[in-house]
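One structure, as structure tokens, below. Some questions next.
One protein chain omitted, others in place.
Chain IDs A and B follow the sequence of writing; residue 1 opens each chain.
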Amino acid sequence: MREGFISRGFGGRRRRPDTKLPPGQYLEDGFPVLSAGPTPRTPLEAWDFSVVGEVDEPRRWTWEEFKRLPSEEITRDIHCVTKWSKLGTRWEGVSVDTLLEGVETAAEYVTAFCDGDYTTNLPLEDVTGGKAWVVYAYEGEPLEPIHGGPARLLVPHLYFWKSAKWVRGLRLTADDIPGFWESLGYHNYGDPWREQRYWGD
Amino acid sequence: MQLSRTLWRLADVVEVVPETPRTKSLVLEVPGWEGHKAGQHVDIRLTAEDGYQAQRSYSIASAPEDERLVLTVDRLDDGEVSPYLTEVLMAGDKLEFRGPIGGYFTWEAREGGPLLLIGGGSGVVPLMAMLRHRAAVGSDVPTRLLYSSRSYEEIIYRRELETLAARDGALAVIHTLTRSRPASWRGYQRRIDAEMLAEVAWSPDERPLAFVCGPTPLVEAVGAALVGLGHAAARVKTERFGATGG
Partner (left out) sequence: MDALRLDGNAVAGTLGEVFSFEVTTAEYTCEGCGKTDRLGAAMVYEVRGLGTIVRCPSCDHALIRLAHSRGRYRLDLRGIRHLQVEAVAG
């Protein structure tokens, strides 16, 4: 299939590989929008965030309540499995540690569920200990719907498909349940530094 | 027959023809080309020396009756493939493609009409294949093309459309210019809306076959407007080009 045809004079988008980036990534100036479905438009009055599943007591916050939780500014590099990376992106939101504070659970995994049908799965220890947030502002402005607003998950140490857009809650689970892309062959964990893009990497 | 359409093959670029300041037509020679239907597209694939590949779809502009395969490409400023096709590719180069593709957004003269073609920007390309096919077979199916462009200079195939309409009483070409227009312009000068469609389209009783192609927002607005005017959804076929047009 690969006859080795090369298009004369084609270089592709200017891709600047950088030693600071994970393998196979390039720096991106824009912020590509990748969507697997229509952009949800949940009004803030109808929005809520819940922690459910293997917990002693489910929790739920309305938008008003969520915005009153202690929040922080987070500046991190992000890496998309489609090979673009952005350095020093600035967000504001609530640490998942705050959302899970005091929760009693034997669960080892969490599924982030969202408006639309998107889900993604993570080990519980990868969203705790200061590694994950639910963010509602990007670069000082409220998060736009096309980028996941009103709120999205932010887990910068893993490929960005784990930073689920339009997140509405976390379900703690005893078993690891592959999410939207994971069930289609993408890597269950997704560490960009070990280039874990696909199952079996 | 099916298999050859899904395999990547090489076409010879015979000529690159400027159409407007931002669009060019690529005239291709394809050994063993088995023909196509007006409305179909091809997928183009570019490969860089390091193996990097980019792939996009482009509608076929030529009629099935034409000798050579022609694609018309709109150069997007931030595009990855279209700047290559419109600024680097030249006669003598080869182009990797597969196709023809698509059995849904197609028209053959024997399907009849009336035929309502609505295009925005480079969305006119597959509609032009339909018009060229219609002319090539001498069809007299009543046809109207409503074509939205940003400016007079950006009307693709402008002269050819004038000629086709001038010599064919059953074909009407109606333009609308959305961003700028010559001082002498007396045609429509806004985005296509329900009012314009009510004036241009046949009544739903005539049951026209409608083909709408262009940027997604235009296609969705026009599709909804046509259905709102009473046209059967099953007789309105759409081809969305995404946010910017392909």
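The rule is simple: contacts are C-beta pairs under 8 Å (C-beta built on N, C-alpha and C of every residue); 3 or more make two chains touch, one makes a residue touch a chain.
Values in this document were obtained by computation on a predicted structure and should not be read as measured data.
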item	value
Option touching the unshown chain, where A:W63, A:W166 or A:W181 are the choices	A:W181
Which residue of A:D29, A:D117 or A:E141 touches the chain not shown here	A:D117
Which residue of B:A48, B:I101, B:V141 or B:I174 touches the chain not shown here	B:I101
Subunit A residues touching the omitted chain (full complex)	1, 32-39, 80-83, 116-117, 161, 180-181, 183-186, 197-198
Contact set of subunit B toward the excluded chain (per top definition)	2-3, 5-6, 41, 43, 57, 98-99, 101-105, 215-217, 220, 237-243
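Here is the rule we use: only the chains that are shown with their structure count from here on.
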item	value
Subunit B residues within the subunit A interface of the complex	8, 10, 46-49, 52, 54, 80, 84, 88-89, 93-96
Contact footprint of subunit B on subunit A as seen in their complex	1, 5-13, 15
